[in-house]
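Let me give you the structure first, and then I'll get to my questions.
In this view, the complex is presented without one of its protein chains, the others remaining in place.
Going in written order, the chains are labelled A, B and C, and every chain counts its residues from 1.
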Amino acid sequence: MTALDGLDGFTIEVPSWAYGNSGTRFKVFSRPGVPRDPYEKISDAAQVHRVTGLAPRVSLHIPWDTVDDWSDLRAHAEKLGVRLGAVNSNLFQDDDYRLGSLCHPDRRIREKAVEHHLHCLEIMRETGSTDLKIWLPDGLNYPGQDSLRGRQERLAEGLQRIYAALDPEHRILLEYKLFEPAFYSMDIPDWGTSLLHCLALGPQATVVLDTGHHAPGTNIEFIVMQLLRQGRLGAFDFNSRFYADDDLIVGAADPFQLFRILSEIVTAGAHRPGSGVNFMLDQCHNIEDKIPGQIRSVLNVEQALAKALLIDQEALAAAQRDGDVLAANGILMDAYETDVRGALADRREARGLPRDPMTAYAASGYAASIATARVGGEQAGWGA
Amino acid sequence: MTALDGLDGFTIEVPSWAYGNSGTRFKVFSRPGVPRDPYEKISDAAQVHRVTGLAPRVSLHIPWDTVDDWSDLRAHAEKLGVRLGAVNSNLFQDDDYRLGSLCHPDRRIREKAVEHHLHCLEIMRETGSTDLKIWLPDGLNYPGQDSLRGRQERLAEGLQRIYAALDPEHRILLEYKLFEPAFYSMDIPDWGTSLLHCLALGPQATVVLDTGHHAPGTNIEFIVMQLLRQGRLGAFDFNSRFYADDDLIVGAADPFQLFRILSEIVTAGAHRPGSGVNFMLDQCHNIEDKIPGQIRSVLNVEQALAKALLIDQEALAAAQRDGDVLAANGILMDAYETDVRGALADRREARGLPRDPMTAYAASGYAASIATARVGGEQAGWGA
Amino acid sequence: MTALDGLDGFTIEVPSWAYGNSGTRFKVFSRPGVPRDPYEKISDAAQVHRVTGLAPRVSLHIPWDTVDDWSDLRAHAEKLGVRLGAVNSNLFQDDDYRLGSLCHPDRRIREKAVEHHLHCLEIMRETGSTDLKIWLPDGLNYPGQDSLRGRQERLAEGLQRIYAALDPEHRILLEYKLFEPAFYSMDIPDWGTSLLHCLALGPQATVVLDTGHHAPGTNIEFIVMQLLRQGRLGAFDFNSRFYADDDLIVGAADPFQLFRILSEIVTAGAHRPGSGVNFMLDQCHNIEDKIPGQIRSVLNVEQALAKALLIDQEALAAAQRDGDVLAANGILMDAYETDVRGALADRREARGLPRDPMTAYAASGYAASIATARVGGEQAGWGA
Partner (left out) sequence: MTALDGLDGFTIEVPSWAYGNSGTRFKVFSRPGVPRDPYEKISDAAQVHRVTGLAPRVSLHIPWDTVDDWSDLRAHAEKLGVRLGAVNSNLFQDDDYRLGSLCHPDRRIREKAVEHHLHCLEIMRETGSTDLKIWLPDGLNYPGQDSLRGRQERLAEGLQRIYAALDPEHRILLEYKLFEPAFYSMDIPDWGTSLLHCLALGPQATVVLDTGHHAPGTNIEFIVMQLLRQGRLGAFDFNSRFYADDDLIVGAADPFQLFRILSEIVTAGAHRPGSGVNFMLDQCHNIEDKIPGQIRSVLNVEQALAKALLIDQEALAAAQRDGDVLAANGILMDAYETDVRGALADRREARGLPRDPMTAYAASGYAASIATARVGGEQAGWGA
């Protein structure tokens, strides 16, 4: 299957916070061996790359991943075969942000939020990161609480300040989300709002699509297509959901949807290196083991992409042209129903990777070794 | 309450098809007295304006409302105190449109759909209408059925053809809808897509927001605000929904939402004549009487606007500035909880209108007269 | 793969109305060759069974499928290798039912609805059908329109009248639906309400689960499990949905969900003949060809069941017992990811059926023959 050559050079970026503890508002369960600092997180992330060959970059989250010496962290990562990736800012964990950050009615708070991003840009200059990812948790819980319009203007102003500070190789990745942590309205609730801000900012601003951030029934692959059409799909935050922003393993809830998303990617050639789309995970392994959870996740994306690459595009186009509804759908489904696990295992073996990364990791003894070694100290979580 | 002076000049456009039969896919129930032609529809619509003073325009739907002599229909309307309003095109009832119209894979069908709009523009020149409303029913039922991207390009091309034919005073009102009649994807599913097409077309293209065309949980007043901020909110299609595009009486399902929408309108001053926003109804009275259903609808919009006008904007802005969540929300709720029915009745009386339009219509004998007179012929419905 | 022996004796019942025209409230598109009477519908249904060996029964809908001589229709079916299946009553197409049928405020209308079911039972005695399927379209469009509680009491009374008339081998299959055609509330909106009525009636009353009749986010396999646990899952109405009751081809929107549903069936052994669960389709082929649409549908159910049969139940139970989240999920996914198309083709061939039923049907010339033969007359649809 030479179609799978389309996987060459395809990579997925993993988030440092997936290796730390996470949970719901009800409880964060801790697990043995969870990292206590950014170095340990990156060590864990490197395991994912080691057995899959798919995950050579690790996203950072500031301030959670702050270290004294960034070049040392960078060297640590490179020694383990991975690189530092996008820098994520944090606008939700300071007491000052109770009523918002870049949209806050008080100029002082807004200023603080802008400064935080300028600081993130400084870090990016040291880590070699090019992507500044901004997820804006701002919003309102009650109608009337603040001016929806006023908040847009404040947001536009703050983003302009940040955009002006970008280096030429930097990008802003601007995320949108329907709800949570605010419940009446979010200030960037949908792709349309995110895109309008990006268009106002300039070419270095692009949209991040988190697969868990939409209303029920939203056709996500349509949005992927539309953002690609506008040249503004900067990145994915992959995960799965059944209801809200569940942050489950990507492909676990609706693998057919993941396949359809990647089919749009393939159609546009956006899976190829250099397309400018950063394929990232954003997940929480609340109850399952974290490193295997990440391995499973990158494999799920690879599998969906492999299937999308198998679509007989010529036959599909012909059936579409003929208006043959069932034939066109059938061609898509034929690719989806193909079991690519064997071919992907062969491909891994040919590249010196384990045929079955899940088993290889389990057999590696790494889980036991960190459970033993990482005793004492405080486990990393969303708060640290 | 001088705040209610904000109602001066506020008007609502009613749809000709609301007076004809409508239903679900399961059944269209007929009712005595239903119009059999456009003249009778306009007569019915004029009753709504007669008792409310709020509904001086009637939208037409082509080809349902086609007549031999447009100037005669126009004269008929004007004699009854109303005018002909927006022209709605129809892209869903020709057998050729099974797989789409402006997005159809076959150029011949696309051409036909463009021609239909050029024909609508001709009609507008005769009726004096300025708004061409395009609701695109195109979409796919099955993944793979057609190229999502290809359809966008065809759509853009077709819209450009239509836009190029506009007179200077014409506008395109471009509607979006999440689903139905297509179930996998619609070609204009959301406000973002509609807006992108409008931006590509030029300043005479604006977005129509139908309150029933969103995913569950969507904050509609946010979209109103965003489209006003972009200067591209062209019109509303008001109605109510609990689940899908139920097309119930506006304000019947969630009157607080209607109030919030109109609060955003008031904040932006867009309720004033000349704002460029056309406040229209798009409803189906499947089981209730149609003329009273329309009267109730325009009264519901008026009532919500009246409440929105009562918001103490100064106090609200102060509470928002102070970050006083409960106070700000309370100021909004105070306006909402105010019973404006008496004040609106007084206002009607002062303008020579009946205090209670529902009762006045019931007492008028009109319902009995049309039930008696309109015997024989075929009742108008969505198909005619 | 001997696990696939679990397919032995598994059958799917197809609906007569899937072969007639259907559509949305906007348009019913007609297609060449569509049946004009119940005989032609059954001929078409027999084609599905001929190429798949899976669909030996055809559900009837009364009055749409009314014929003068039921034994003649029965003989027609049997000659073609199929049998007459469940009888579906119709409570939505009489003008009397505008405000409901079994729940209508007027006793006369309720009586009429009861009588209709007694008539259906008479037909069942002639067709040899044992299942009376009741989908209650009753509901309200506006709050206050009628008493929610009063309607439940009327419904209970009407159902008791019908239940009392059952023969010992008869069953009532009572369907539930969240919305449509009523938009504020349906009188049997959820499985809980359906089950309560069944429990009140007695052991011959069971619940029908239509996969398209739930709110977004509902976990359907949980309901399957719960109804099986109560011994009251009488039947499925299979189809697919993205938004509402889209009635698309089963497995087309979320094949993984279909697999999960059938996994619950397999776990309970309910796929086996004699389990009492009637696996039926309820679909509309609005834009695609109808017979191939039905063939694809029964193949999709077979494929999902085949995958469910492949689950390593022993290993799954062990992983569940150990609380190994990823392993347990992985065992399920291994079955799902298996490509069973080849094994199913082999199985068909071994039973004298075509390896590829879609192709076999296309090659049969049947479509062309009916397009030629069925000229004149009125095509069957939901209204006839």
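We adopt the following convention: contacts are C-beta pairs under 8 Å (C-beta built on N, C-alpha and C of every residue); 3 or more make two chains touch, one makes a residue touch a chain.
The shown structure was predicted, so the numbers you read here are calculated from the model rather than taken from an experiment.
Enquirer: Tell me the shown chains the invisible chain touches, ordered by label.
Expert: Touch partners of the hidden chain, whole complex considered, are A, B, C.
Enquirer: So one chain is hidden, and I want to know which residue out of C:Glu40, C:Glu221 or C:Asp237 touches that hidden chain in the complete assembly.
Expert: Going through C:Glu40, C:Glu221 or C:Asp237 one by one, C:Glu221 is the residue touching the chain not shown.
Enquirer: Touch as defined at the start, partner being the missing chain; which of A:Val14, A:Leu102 or A:Ile249 qualifies?
Expert: From the options A:Val14, A:Leu102 or A:Ile249, the contact with the absent chain belongs to A:Ile249.
Enquirer: May I ask which residue of C:Ile12, C:Leu233 or C:Ile331 touches the chain that does not appear here?
Expert: Going through C:Ile12, C:Leu233 or C:Ile331 one by one, C:Ile331 is the residue touching the chain not shown.
Enquirer: If I consider the whole complex, including the chain that's not displayed, which of C:Gln204, C:Gln230 or C:Thr338 touches that chain?
Expert: Only one of C:Gln204, C:Gln230 or C:Thr338 touches the chain omitted from view, namely C:Gln230.
Enquirer: Quickly run down the residues of chain B that touch the omitted chain.
Expert: 216-217, 219, 242-243, 252, 254-257, 287-289, 292-293, 296, 303, 325-326, 329-330, 336-339, 341, 358
Enquirer: With the missing chain put back, which residues of chain A would touch it? List them for me.
Expert: Contacting residues on chain A, toward the hidden partner: 22-27, 29-30, 92-93, 95, 97-99, 137, 141-143, 178-181, 183-184, 216, 241-244, 246, 248-249, 252-253, 286-288, 382.
Enquirer: Please give every residue of chain C in contact with the chain that is not shown.
Expert: On the chain C side, contact with the omitted chain comes from 99, 105-106, 141-150, 152, 178-179, 184-185, 189-193, 195-196, 214-219, 221-222, 225-226, 228-230, 256, 260, 264, 267-268, 316-317, 320-323, 325-326, 328-333.
Operating definition for what follows: only the chains that are shown with their structure count from here on.
Enquirer: Check the residue numbers that chain A and chain B use where they touch, and answer same if over half are used by both copies, otherwise different.
Expert: same
Enquirer: Taking the mean of the CA coordinates per chain, how far is chain A from chain B in Å?
Expert: That pair's centroid distance is 40 Å.
Enquirer: Can you check how far apart chain B and chain C are, centre to centre, with Cα atoms defining each centre and the answer in Å?
Expert: Between these chains, centre-to-centre, one finds 37 Å.
Enquirer: Which residues does chain A have that touch at least 2 chains other than itself?
Expert: In chain A, residues 216-217, 219, 256, 325-326, 329-330 touch at least two other chains, as defined above.
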